[in-house]
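The structure appears right after this line, and notes come after that.
Taken from a larger complex, these chains appear in their original positions, while the remainder are omitted.
Labels for the chains are A, B and C, by order of writing; each one numbers its residues from 1.
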Amino acid sequence: MSQRVGVVRFPGTNCEFDTVDAVNELGGQAKVLWHGDSDLGDVDAIVIPGGFAHGDYLRCGAIARFSPIMDSIAAFARNGGPVLGICNGFQVLTEAGLLPGALQKNIGLKFLCCMQQIQFVSTTNIVGVGARVGDLLSIPINHFEGNYVCSEDTLRQLEEENRIVFRYTDNPNGSIGDIAGISNEPGNVVGMMPHPERATSMLLGSNDGSSLIQSLLAAGPIPTA
Amino acid sequence: MRFEVKIEVSPRKGIANPEGSTIERTLPALGFKTAGDVRVGKVIRLQVEADSSAAAKTIAQDMCDRFLSNPVIEDASVEVLDT
Amino acid sequence: MSLAPEDASVHRALGLSDEEYENIHGLLGRHPNHLELAMYSVMWSEHCSYKSSKIHLKRLPTEAPWVLVGPGENAGVIDVGDGIAVAIRIESHNHPSAIEPYQGAATGVGGILRDIFTMGARPIAVMDPLRFGPLDDPRSRWIAEGVISGVSGYGNSVGVPTVGGEVVFDETYKGNPLVNVLAMGTLPVERLVLGRASGVGNLAVLLGASTGRDGIGGVSVLASAGFDETSEDADKRPSVQVGDPFEEKRLLEACLELLDEGLVIGIQDLGGAGITCATSETASRGGAGMDVDISAIHSREEGMEPFELMTSESQERMLAIVEPESLDRVLEISTRWEIAASVIGRVTGDGQLRILDGFDGNVLAELPASTLHDDAPEYDRPLAPPDDLIERRSLDASVGPVDCAANLLALLRDPAWVYSQYDHQLFLNTVVGPGSDGTLLRLRDPKTGRETGRALGMSTDGNHRWCHVDPRQGTAMVVAEAAMNIACVGAEPMAVVNCLNFGNPEHPDVMWQLSEAVDGMSEACTAFNAPVVGGNVSLYNETNAVDIAPTPVVGIIGLHPELSNQPPGITVDSDSMIVLLGQQPKEDVSMAGSLWAWEIGGCKDGTLPEFDLVQTVRTAAFVAEIVQKNRVEAVHDVGEGGLAVALAEMAIQSGIGMLINGFDDHRALFNESGGRVIVALSDTNLESFLKESTNRGVPVQMIGRTGGSSLVLGSTIDLSIAELTSASRDELPQALGQGTVSG
C-alpha cells in the first residue's frame, strides 16, 4: 500500500494541486514536496505532476532534472519505490534517465488539449493493479511535447520487456509505436502523457483516471534487481 | 579571459524532426516551391571565462554534454568564436 | 533639479497637445522637464487616461449589493457567497498583436492575469475573444495563427486554463485585429487588497522581471497610432515586448504567498506606463506621496535613461507596498521563487512623487502624484451619427444569392482547432468547457478547495455586424446573447465586464457609436441586473484611416446555484422532440446585421430585427431554471447564423440528424432575431414542458424531431452529418494549420 504520496513541485509546475486533490479524493494522503528539498519525508510513492517545470525552457525537464529532489527520487526509485510521472513528469523522468527515450514536439506542431482514448498494453506496473491488457480508457491529454521518440533498439527492448504501458488508439502526436506511457523494467517507475487526475469525476467528463491513481495507492514497492 | 562560444544543437539524423518536416510540408503552399530537406535546431551563444580558447571549449563541451543537448535526440557542435 | 523651459516640439512629439502642455505648466506652476513631460505623456495617453471615453462610461450601471469593487481598480470584484469573492477583468492588446502577433497576444494574457492577482485573487480562468481579417488574406492568417499560438504558449505555461472565447474573421479587422483577453480569479473575501500605498515610511518593492527598453513610449505610440501600410512598421519595432510565462508564474506564486502571509499593504501590477503608473497610482489612491530611487531599479540593460526606466513596459513586474519590518520575509519569499526584488520607493506624506537618483541623490522629477491621473484631461468629443444613417437603415439586407444548403455550409465554422490548443481543464473546475454555449466552472473555496456545490457560468460575446447596423440595439443584443449563453449552462447573470473596441475618437461618428453602445449596454445590463464592474477602452482601431466596425465585447459572469451533474449541453439524443423557445419573428423579419447578410448577401446595413429585451430576460431566466433542474436533454441558443446554424451545430456535435418542419426560406433559416433558444426533450416530457413554458410567459413552438443521419430543414436543406461536419471542422485547420506568412 502506498497511501502517502509526495507530489513534486518545481517552479512552473501547475498540476500539483489537482494531483493532490485527486489522490486525497481517492483515499490517499498527498503532500507537496518542494523541488529544492532533498528530503522526501515519509512517503510511499512519488508523483511528478504536469506543468512547465522551469518554463520548459531549453527542453522539457532539462533543468528540472538538476533539482536537489531528483537525486532522492532516483534513489527512491532504485529501491523499488513507486514513481509516476504525468505529462511534464514523464518528460522529467526521461531527462533524468529514469526512463528511456525523449518527448519531442507534437507532429502537428500545436499544443493539444483534448480527451484521448488509450489502451492498456502492460499491467505489470504501478498503474496496472486491477487492470487488464486491452482495457480502454478515456483520459485527457494536454501537451505540446508528447511525441515519444527512442532508438529502434530501445523500442524493441520496451516491447520485449513488456514495458509499454499504454498506446493511443488514435495517435494524436506522432509518438513512435503510438506510445502514451512506458515503465522501467521492474515496473515501479511509470511515465505517461495523459492526465489521470483530470479524469476522476463524471462532472468533468470522465473518471477513467481514478483506477490508475487507485492502483498507485494500492501498489507497494516493487523489488528491483 | 572571456570567450564567446556558439553551440549548435541539431536534431539527430534518423530522429524525426517535426519542426523541420512541418516547415518542409508548408513551404510549397506558401509559394516556395524550390526548397526541401529542412532541419531545425537551436543555437546557443554564451560567454565563458577561461584561460585559453581550448579551455573555453572544454567547458562549453561539458555544458553541452551534461545540459544543453540531449544525446538521445540531438547532436551538438561547439565553437569558440574569435574575439 | 534642472528645469529646462520646453520647446514646443518635445511635448507634441510625446503626443501631448499644446493645451495639455499648458495644463501641466499650470499644475506644476513651472515648466516641466523632459522626464516629467514623459511621465505626463504616458499617463495622459488615451490608453491610460480614458480621456475620450470617461464621460460616457459614467452612464454605465455599476452597482449592486454583491459588487465589492467596481470599475476603476485593477479588476472588478463581486461577492458570490460562502465568503468567496470573484475578481474579473478584460483588456485589449490589439495594436501590439498587429505587429508581433505571438508576443502581442502572450503579453496580453500576462497583463490581464496580473490585474487579477493584484486584487489578491488566484487567476483560475482566461477567455480570449479574438477578431481577425478574412481567412483569404495571408497577413490576417499570419496574425490569427500567431495570436492563437501566443495565447496558447503563454496561457498554458503560466498555468491558467483558457476556458472560452470567440474567433471571428471579417474584412473590417484586416490590418487591425482585436485581441481581447479576459481573466477571472477567486479569493477569500477578507483577502481583498487594493492597489494603494499608505503609511509614511513604508517601502515600495519592485518584484519580478528586470526593466528593459521594452515598450518605451509604447503607451503613446502603440495605443494612439493607427497603422497604415505606407508607414514602415519598423518605426514601432523597439516597442515590442516579449512575454515570459515562467517569470509570471513565479511572480504569481510569490505574490500570492506574500498576500497569504499578510505581508503587503497594497500591491499593484505594472502595465501601461510602467513604474510611473504604479508608483503614482498607489501613492495617490492611498492619499500619500512617494520617493522613487531610480538607481535601485533592477534593469536589463546598461545605461538606461531615467525616462526609459520610468515608462518602460517590461512585462512580469509588480510593485508591493510593505512595512519595513516585513521586508526580510518579503525578500525571503522572493528568493525562494527566484524573483528579483528591489526596494525602489518610500511612502511619504506630502503627496509628491519624487524621482531621485539615489534616495539622497539628485531630484530628477517632482510632481503631485495625483495630477498624473486625477487631473488627466477629459474630453467631450464631438459626436454625430453618420450622415447617411437614414438611407443605410432603409436598405433591404435579405437580397442575395440564395441557396440555403450551400449558404449553411458556407456559414459553419467550428472553433475547436483554436481551443484545443489551450489547456482548458487545469484546476479541475471545467464542467462545461469551450465548444458549447457558456462555460461552466465548479466554484470551490479558494482557501480549502472544498466544493460549494455551485458553479460559475461565463461567456464572452461581441457582434460587430449588429453594432455596425445599430450600435445601441446591437450592443444590447450582445449583452443578451452573453446572458443567454450562460443561461444555457444554468447560470444567472451577476456582473459584466466590457472591452470597447472602436475606431478613431476624433471622428464624430465613432464617438456616436461609442456613446450609443454605452447606452445599449446600460439598458441591457440594467434589465439583466448585471452591473458593469470593469472594462477597457481601445480606440484608434483603424487602418488607412478607415475605422473598424464598432465592436464592444462583453464578458459576463453568473452563478449556477446548485450543481449536481453536468448540464445537458448541446448534444441531442435520437428520437427527441425539438422545441424553440422565445419570441418568434415575423415572416418578413429583417436580415440586417446577420452573418448571412454580410457573408452571403453582401449587404452590411438595414434595420435590425425588433428586439424585446424584457421578453429576452424572461426567456433567459426560464432557460437557466430548466437547465438547473435538468428538464431537457439538450439546449443551445440561437446566435450568429440564426436557427439553421444553431441546429447544424447540435446535429454535428451529436452525430445525429434532425427533421425540422417549416422554415422554408433563407429569412426563416438565417435571421438573427434575438432571445431564442433551442431545446430537445423526450416525448413524455413534452406536454408538461409546453404548458409550463407558456405559463411562464415564454413563447414556445415544437419544430421537429431528432434522428437519422441528415439534417433536413424545411424544404430547402437536406445535408448529411458528414458533409456538415467537414464543412465546419476543416476550415480553420486548413486555413491556419499549414503554416502562414506575414504577407
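By definition in this document, a residue touches a chain if its C-beta (ideal position, glycine included) is under 8 Å from a C-beta of that chain, and two chains touch if they have at least 3 such contacts.
Nothing here was measured: the structure is a model prediction, and the numbers come from that model.
K.L.:
With only one chain per type on show, what's the overall stoichiometry?
P.N.:
Overall formula of the complex, using the displayed labels: A x1, B x2, C x1.
Convention: only the chains that are shown with their structure count from here on.
K.L.:
Using mean CA coordinates as chain centres, what's the gap between chain A and chain B in Å?
P.N.:
29
K.L.:
Just give me the whole-number Å value for how far the CA centre of chain B lies from that of chain C.
P.N.:
Centres of chain B and chain C (C-alpha means) sit 40 Å apart.
K.L.:
Centroid from C-alpha atoms only, then distance chain A to chain C, rounded to Å. What do you get?
P.N.:
Once rounded, the distance between the two centres reads 36 Å.
K.L.:
Going by the touch rule set out above, which residues of chain B reach two or more other chains?
P.N.:
22
K.L.:
Counting only residues that touch at least 2 other chains, which ones in chain C make the list?
P.N.:
none
K.L.:
For chain A, which residues count as touching chain C in their complex?
P.N.:
Contacts found on chain A: 11-12, 14-15, 17-18, 21-22, 36, 51-52, 54-57, 108, 110-114, 140, 142, 144, 195, 197-198, 200-205.
K.L.:
Using the touch definition from the top, list the residues of chain B that touch chain A in their complex.
P.N.:
15-16, 18-19, 21-22, 67-68, 70, 72-73
K.L.:
Any idea which chain A residues touch chain B in the complex?
P.N.:
Residues 58-59, 62, 66, 94-95, 100-102, 104-109, 147, 149-151, 174 of chain A touch chain B in their complex.
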